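To start, I am sharing the structure in question, which I have written as structure tokens.
Excluded from the complex is one protein chain; the other protein chains are retained at their positions.
And then subunit A:
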Amino acid sequence: MDIILKGKYIIKCKIETVTGLHIGEGNNSLEIGGIDNAVVKDAEGKPYIPGSSLKGKMRALMEFAEGKVRDNLLVVTVRKNDKPEICIHMCKEKDCPVCGLFGRNHGKHVTKKNLIENPQAEGEDFSDAVIPTRLIARDAKLIESSIPPEIRENLDLEWTEVKFENNIDRITSKANPRQSERVPAGAQFSAEFVINRYEIDSKDDNDYYLKKFLKAMKLLEDDYLGGQGSRGNGKVRFVDIEIFYKDSSDYEKESGKLKPIATAKSLDELKLS
């Protein structure tokens, strides 16, 4: 297989939170009087959206949208007592929009269907189908000015709010409150996605994967990011979108300024020429 990089589509945009956003950090540090359910923060103490959260969520949504969530198309990534615990989609199909865009994992994999039928199943080698991942989802940094001082005054923490939630016993009405931290609605993050355009054995991608990715962005707008989405958290929208194309020959020049091939205020207005 010969793979040559033809160019890169670079999508720059802002991610705006429409409702509070909670991307958890995992509770490995508990402070007395601290919040039990913190959000991820960077070295400067500001919340951000990890590239892995964006990529993982979009991948999952794409799998459903492309009809890939079926026992025979899911591979087992974590097994417990020889039972499938966690499965995601991965396949060898050449034009698979999910695998082509979000990447495949090397090594041997066994499908969920096979594992259920035969707990000792060895799995198939996927190495032949593996090519470098086309999508790079960068961390999205908080745009500080999107949380103005008058909002910060009302926040419980420097950049985030604390939301109280409650379980109530149905008979005794005993309350069991918990608190979780979230980024307030209206905050903006500057995001960047890169989609590599490859030529694989003389077959050019053109903008096939770019279009598929725009679909994934739309899917995300109608779903949620982070945790507790079914309770209202995590609605986001993409605004101020700019798409650039960087040809592989551009790398031989000292950096010049790129011109966008498409710009739009929102995803609905975006048109590719």
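Before moving on, here are some points about what is shown:
Keep in mind that, in the parts below, a residue touches a chain if its C-beta (ideal position, glycine included) is under 8 Å from a C-beta of that chain, and two chains touch if they have at least 3 such contacts; residues count from 1.
We take it that contacts and distances are computed from a predicted model.
Missing chain, UniProt protein name: "CRISPR system Cms protein Csm4", from among "Branched-chain amino acid transport", "Carbohydrate ABC transporter membrane protein 2 (CUT1 family)", "CRISPR system Cms protein Csm4" or "Ferredoxin". Per the touch definition above, the residue from A:89, A:163 or A:235 contacting the chain not shown is A:89.
Listed residues A:11, A:74, A:216 or A:270: the one in touch with the omitted chain is A:74.
When the missing chain is restored to the complex, the residue among A:96, A:110 or A:137 that touches it is A:137. Against the chain not displayed here, subunit A makes contact via residues 1-5, 8, 24-26, 28, 40, 42-43, 50-52, 55-56, 60, 63-64, 69, 74, 77-78, 85-89, 102-103, 105-107, 127, 130-133, 135-139, 192, 194, 246, 248, 251-252, 255.
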